[in-house]
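I'd like to ask you about the structure that follows.
All protein chains but one are shown at their positions in the complex.
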Amino acid sequence: MRYIPNSPEERAEMLRTVGLESADQLFDSIPAEMRLREHLKTPAAISEMELLAGFESMAERNVAARRPSFLGAGAYSHYSPTVVDYLIQRSEFFTAYTPYQPEISQGTLQAIFEFQTLVCQLTGMDVANASMYDGSTALAEAVLMAERITRRKKVVTSTAVHPEYLDVVDTYVQHYGIELQRLDVDSATGQTSTEALAALDDKTAALVVQSPNFFGCIEDVKALAEQAHAKGALLIVAITESISLGLLGSPGSNDADIVVAEGQSFGVPLSFGGPYLGLFATRDKYARQIPGRLVGEAYDKQGRRGFVLTLATREQHIRREKATSNICTNEGLIALAATIYMETMGRRGLQEVAHQCVQKAAYAARRINELEGFSLPYTAPRFNEFVVRAPVEAASLLKRLAAEKKITGGLALSRHYADRPNDFLVCVTETNPRAEIDALVAGLRDLTK
Amino acid sequence: MRYIPNSPEERAEMLRTVGLESADQLFDSIPAEMRLREHLKTPAAISEMELLAGFESMAERNVAARRPSFLGAGAYSHYSPTVVDYLIQRSEFFTAYTPYQPEISQGTLQAIFEFQTLVCQLTGMDVANASMYDGSTALAEAVLMAERITRRKKVVTSTAVHPEYLDVVDTYVQHYGIELQRLDVDSATGQTSTEALAALDDKTAALVVQSPNFFGCIEDVKALAEQAHAKGALLIVAITESISLGLLGSPGSNDADIVVAEGQSFGVPLSFGGPYLGLFATRDKYARQIPGRLVGEAYDKQGRRGFVLTLATREQHIRREKATSNICTNEGLIALAATIYMETMGRRGLQEVAHQCVQKAAYAARRINELEGFSLPYTAPRFNEFVVRAPVEAASLLKRLAAEKKITGGLALSRHYADRPNDFLVCVTETNPRAEIDALVAGLRDLTK
Amino acid sequence: MTERINGSISLMSITKATSHISQNEALIFERSQTGRVGYRLPPLDVDETSLDEIIPQKFRREDDLEGMPEVSEVDVVRHFTRISTWNYSIDLGMYPLGSCTMKYNSRLNEKVARIAGFANLHPLASVEDTQGALQLIYELQESLSEITGLAGVSLQPAAGAHGEMTGVMLIRAFIDARDGEGASSRRRTMLIPDSAHGTNPASANLSGFTVRTIRSTSDGFTDLEHLRELCAHGDVAGLMLTNPNTLGLFEKNIREICSIVHEAGGLVYMDGANMNALVGVARPGDMGVDVIHLNLHKTFSTPHGGGGPGCGPCCCTEELEPFLPVPRVVKDSDAYRLDFNRPQSIGRVKAFYGNFGMMVRALAYIQTHGNDGLREATEAAVLNARYIAHQLTSDYDKPYEAAPMHEVVFTDKRQSRKGVHTLDIAKRLIDYGFHPMTIYFPLIVQGAMLIEPTESVGRAELDQFVEAMRSIAREAVEDPETVLGAPHSTRIGRLDEAAAARKPVLRWKPKTTATTA
Partner (left out) sequence: MTERINGSISLMSITKATSHISQNEALIFERSQTGRVGYRLPPLDVDETSLDEIIPQKFRREDDLEGMPEVSEVDVVRHFTRISTWNYSIDLGMYPLGSCTMKYNSRLNEKVARIAGFANLHPLASVEDTQGALQLIYELQESLSEITGLAGVSLQPAAGAHGEMTGVMLIRAFIDARDGEGASSRRRTMLIPDSAHGTNPASANLSGFTVRTIRSTSDGFTDLEHLRELCAHGDVAGLMLTNPNTLGLFEKNIREICSIVHEAGGLVYMDGANMNALVGVARPGDMGVDVIHLNLHKTFSTPHGGGGPGCGPCCCTEELEPFLPVPRVVKDSDAYRLDFNRPQSIGRVKAFYGNFGMMVRALAYIQTHGNDGLREATEAAVLNARYIAHQLTSDYDKPYEAAPMHEVVFTDKRQSRKGVHTLDIAKRLIDYGFHPMTIYFPLIVQGAMLIEPTESVGRAELDQFVEAMRSIAREAVEDPETVLGAPHSTRIGRLDEAAAARKPVLRWKPKTTATTA
């Protein structure tokens, strides 16, 4: 096996050194009846050439990867500068472990410190952790954190939060005695219904909203924060499209208490849903309740600045069942990719990407809205996603669009909402040239006339 | 421009520091009438996304890159382990210059020292340089070196040397007063004709042969060396398919005096003909006549081993017009790739690749030879290339094979030899699965029945 | 060289490393200069609408993204290249972090994960248009099922701890279904050995269990008596056991342990972080284990990436399978599809399907090794650990007699007499060119040094490691100051972590005004 340095002869010598006669004897502590007597039935070894051919032919069957696409809904197609993927492939980054030994891990530690800073700046919050698994689990952790802070057991969530995120929250809190209550969406605006906010009460730990929400509508976060705070509840803001932070008011400036986001938009490949990364930020006063790793500044005896993992007493390896979370491995390398993306795009690039997304989505929305039979059900301002109401069943329309026009037109909402057969969600980013948008519009027209 | 760190404002400040008012003034030493008054008519700047799209569409038009191919003739398709291209992309290697400052260039220097050693071991010679541009220019330099060593002006070359190599030799020596004489090939064996060796005389600086030769035939190098040495001439051996060194007797063991080779087979992409790398090796006694860079062992005051560029007095930057060559920039990174390839494949891998090449080529030759109307004109033993004589014009047969069967079947010898309309050269390597060989055979059959 | 890289005279020559020049680099915010840019986008190709018409001012940022870096592409490349050189990494040498399994990360696996047909695939594209990805998931599920001897596999969990949570929730859901809500509510105890990794109790807690700790015996195994005792009260939902345990020892009584728990109505969860000691040799399913998580980022070599990402598949018996997270990837004759219709499922633990990119790498690992190579890797890993165990016993206290599997624990007992502790030994190893082992884990071993060489280290480097450790043992006696002051060879010395935690500075702020958006 070419990944194993020691040759069979070397291994034989080492066996002799430790006083064994055969490799089998290495496993003498495993009772014989439990030991396999033959090889596993997994496939026999293949060469690089064969492996590449096999994987390429699997990848070929993912035809969606080769088509113009208007899918968003929690995973976004953005252009990632070439340097991002190049730099994360430096051995020193991707073959290192969690930076437990700061003297020989300053590269990772400084990068995380920069990541935390960037997340704070974009979200407008005070403190951010070193990443969570993804946006959905970050949200679940935020809900648990709100319970720890408020010691209240009810959590009110907008139904305009990504449905898979809500599912994950359900799973995480199911054994925690937390009651989840869902708020309707205003069928005219597409925003969380303000009437429904009556559900907030003094037992409420947190109000959870997403903005832009799952339907692409921008929520009035500040107003929602006011309502939550009025009841002593925290406001948790979730974001799936982090590029929106380049343009929209930061949750921090709108008084959010905890902000979670999916960071995939920051230069991370779609990769069929993962690995992505959860951003998690909050206020200084809640820093010691934050889940996951934190990196902080530290100095050595000679006064040289460095960085270390800090506030570890929150974590499972110290606090065990009383930890703020069970998370250990997080999304380190993906956070690094996001860091490089944010720094390469920089202040002006993040603004321009956001701007292009908004303009292209507006153009697409306008064009689709002009089509006979199509409408845009929601009036709230949007970032780069919007719901389209088709004159026919959306799922089959999109299926035909894929088959006949080779365009992935968006997400049929029936996947998550059985009662919305004709609606679909369209996402437009800077990676969709106008020609693709025009082809989408033409395709929708052709298939419904 | 995103590759230029200093912002326009910073540049303005620096201009003020140096006492200038505008960037234009930087060029005041260029007389006004020579200065461009408008931008070049090269295209306007484009983004990464646009550039990638443009280059990918150009690459698409290279349909030959996507087809089974039996082309060799100086450029070979071999499998290169993934680590090769990964490691040469380490910044420390590919963004470094020639190792002029050994204290901060030991990585490059040690790699070259290993390269030199590997080349010596494979060719069976004493000393090898740090690389030449490619096999063809290495051969030209070898001819010039033979002239320097022997002070003789006649060089006898086999016509079974790669024709483009012979062209390059012609160009290089045209103003050197060297007379080139070409030796015929034995039309039965395909080897350099032994009778023709009568051309060797005591004015002959060198006999130049290639083995395996351009027609895929293995030359009897030892016998040729004897003949050359009998006249006081040197034997220069050229090799285009370096993988053959894994199996064939080394030129050194066959008494060659100078060995040049194209090292592309060692893990270097085809890349439409370059960058490749010339290998250049000779006997110890000629070390000071070698062209190009050499790396040698050296020690610091504390006795620590390191490596340095050495014997620089041969080179142009010291000796100017009296240098052993005008070469300065060589093929450093490609030599590194070849080094990594040779070390990864290692002793057993180099043997096995060579073995697979031989066996697959033998299989293909046998199958083609069985075809009605096809024959193999040469009887000499071969490595992985062989000439096929078709019952029809080879160039048009191959064109149809490409168009109709999507197979690049080999090289029509008419490209280089107007008098050989029906012959073509077939090369088979470990990258051609049997199915491709069978498809080639079937295609040839179909198109000639 | 020795003198130069050490604070004081060293007793041994250090062979693995030397001191060399290393570039400094500030924070990117300190490099940033107004007006620098590092990106370029294609020009906007649609008619622009006034922004106010699309998004009213009040929803927009007002801070103009102040504080975000402004740098060129060259700045970025130099910034990250420089700071990267401050890290140790697997590619630089042995990385013997016990329990972390720092084995070689194949470049081939990196390459296949980046094939456009995988990397550019949206998770919500239709099943017809993503058959290759679903096939890959399915094939990996099948392989992991064969490797663990367990029928059901979900690849959704994003890391080991996530897999633990999933597994423990399966146990809970199973018992709820088996016993009914009422009876089940009395089974809320999860037994966890004192040697377990911290994620185990944390995950049990997340799933609403009360953790009871099982003692380990003095020879490093689960205390069967104590286990029986704890199982006597009818409240045990399950046991979370690591095997080989975190001391590197195979729990030879595993079958009996499983029986005890099963007889008490509980289920057995195995923490599979140490599966690299067993792959191809023995299967948890054959031992009586009900559910296990794997760390693809350990056993199957997907890169650790300086902290992640991981992938923590959860494998379980057929009985538990109905409870696995949705959606499940299933195969109907020739086509693959997502099955959401699992009424007993614990639900989703993550959006989409898990860390797919890691699955690509893990399948490549399995196919590259082949079944014989998988066993070979296990043998080589265990042999390397056994070799170290054998070579260091003369110089360090080895608290457990039993032959270790893939990792071995030592302590600082002998050295601490001279005031040299595990932390000091670890730091001194840095000067010898090594990344230290895992220290102070497992918690039950005072001054633990948990050494896991993995199969990716050749004998020469193992010998260097042994030499380094022996040399440090000598230094601890003859020159303890050098050890206590280590590392001496790094760009910074030991950092004051206590001060850092007391007044945490967790982000950069501009020197002048500390504004937030």
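In this document, chain identifiers A, B and C correspond to the written order of the chains, with residue numbering beginning at 1 in each.
Quick note on the criterion: contacts are C-beta pairs under 8 Å (C-beta built on N, C-alpha and C of every residue); 3 or more make two chains touch, one makes a residue touch a chain.
In this text, all values refer to a predicted model and were calculated from it rather than measured experimentally.
Engineer: Looking beyond the chains shown, say which of B:Leu279, B:Val295, B:Ala394 or B:Val426 touches the absent one.
Structural biologist: Residue touching the chain left out of view: B:Val295.
Engineer: Of the residues listed, A:Asp28, A:Glu50 or A:Asp446, which one is in contact with the missing chain?
Structural biologist: A:Glu50
Engineer: With the missing chain put back, one of B:Gln110, B:Thr194, B:Gln227 or B:Thr448 would touch it. Which one?
Structural biologist: B:Gln110
Engineer: Would you write out the residues of subunit C that touch the absent chain, in ascending order?
Structural biologist: Residue positions of subunit C that touch the missing chain: 1, 4-5, 15-24, 31, 33, 36, 72-75, 77-78, 81-82, 85-86, 89, 91-93, 104, 106-107, 430-431, 433, 456, 458-460, 487, 489-491.
Engineer: I need the residue numbers on subunit A that touch the omitted chain, in ascending order.
Structural biologist: Within subunit A, the residues that touch the unshown chain are 2-10, 45-50, 82-83, 86, 91, 104, 302, 304.
Definition applied: only the chains that are shown with their structure count from here on.
Engineer: Of all chain pairs, which one counts the most C-beta contacts?
Structural biologist: Looking across every pairing, the one with the most contacts is A-C.
Engineer: Centre to centre, by mean C-alpha position, how many angstrom separate subunit A and subunit C?
Structural biologist: 20
Engineer: Between subunit B and subunit C, what is the gap in Å from one C-alpha centre to the other?
Structural biologist: So the centroids are 46 Å from each other.
Engineer: Measure off the straight-line distance from the CA centroid of subunit A to the CA centroid of subunit B, and report it in whole Å.
Structural biologist: 48
Engineer: Send over the residues of subunit C in touch with two or more other chains.
Structural biologist: 36-39, 41-42, 70-71, 73, 77, 81, 106, 108, 110-111
Engineer: Considering subunit A alone, which of its residues make contact with at least two other chains?
Structural biologist: 48, 79, 81, 89-91
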